[in-house]
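Right, one structure below, let's go through it.
Left out: one protein chain. Kept in place: all the others.
Presenting chain A:
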Amino acid sequence: MADVALQPNRSAAQTGRKRSSLHNALKRKSTVAFLMTLPLLLLIAALVIYPAFYAVHLATLNKSMQRFIGFNNFEFLFKRETFWLVVKQSCIFAITAVIFKAVLGFIIAHFVHNIPAKGQRKWRGMLLVPWVIPPAMSTLAWLWLFDPSYSAFNYTLSFFGIGPIPWTGDAMWARFSVILVNIWVGAPFFMIMYLAALKSVPEQLYEAAAIDGANWWQRIWYVTLPMMRNIIAITTLFSLIVTFANFDIVRILTAGGPLDQTHIFATWAFRIGIEGSDIPLGASVSLFMVPILAVAAIFILRDISKRGNEA
């Protein structure tokens, strides 16, 4: 009887406790943050994590996708001359493009930072245009400028007795062209990130440096750059990953030619996987950079968090 009499009270107390713990959980900022990011996490799981694991699965199958062959696709790739050519080109493409994007972005950010606030917005907007236009569209315009037979650049250069330059027909020029377009598209991203970082550098630091007699270069080296280190590291990492994975610019401008000398991972993976109907090998090509980029990401991010802790 006592038990029966006590039971409802205990369950009511438990329900109350549950309710209050749920209430507390909902009140906690981290829970709310988690719930708000949940749709995005689900999207990422569906559109990034699942395809990534599926690509790993595909890379372990034979050409007709009927047999598990482990790492044989990678073994096969390592023996191919063209694969190493693609590795070399991807590194040249990504590293050169990221360095130039970073340097140009840094210089332009300084110019824009020094423009009076009134006119700055217009310049910021205009300079962001290459980054805002879908690359497939802007690259088509570049393709017409570089057209092998009717290049607008060559037409202009001919007035100065220069050319014609084989923009997409010669290996060296073709590599130059694809890197140039990538820099044109990507530099505004660096510019805007660096501009934001520049704006957050306290003016007092420059004043103190000026009092100490620091010249322009010393102010950049000892004040600006250390204050921007984290932003530089993150933008470089982000851009390196995106540039290594680039597809549209190379595909539209040269499709990997001439003689495969502008192929990068994504374009060669497409050539093999989709055009050549060898999806497992294409998946292996596209996955090759994952471990290398992952290690780079770990080091850069670890460095950033270390500096954050020190601060």
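Convention: contacts are C-beta pairs under 8 Å (C-beta built on N, C-alpha and C of every residue); 3 or more make two chains touch, one makes a residue touch a chain; residues count from 1.
Criterion: contacts and distances are computed from a predicted model.
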Listed names "ABC transporter substrate-binding protein", "Biotin-independent malonate decarboxylase subunit beta", "2Fe-2S ferredoxin-type domain-containing protein" or "Xanthine dehydrogenase family protein subunit M", with the criterion being the UniProt name of the chain not displayed: "ABC transporter substrate-binding protein"
Chain not shown: contacting residue from A:A174, A:L198 or A:A266: A:A174
Touching residues (missing chain, whole complex) on chain A: 62-64, 66, 76, 80-82, 148-150, 164, 166, 168-169, 174, 254-260, 271, 273-279, 281
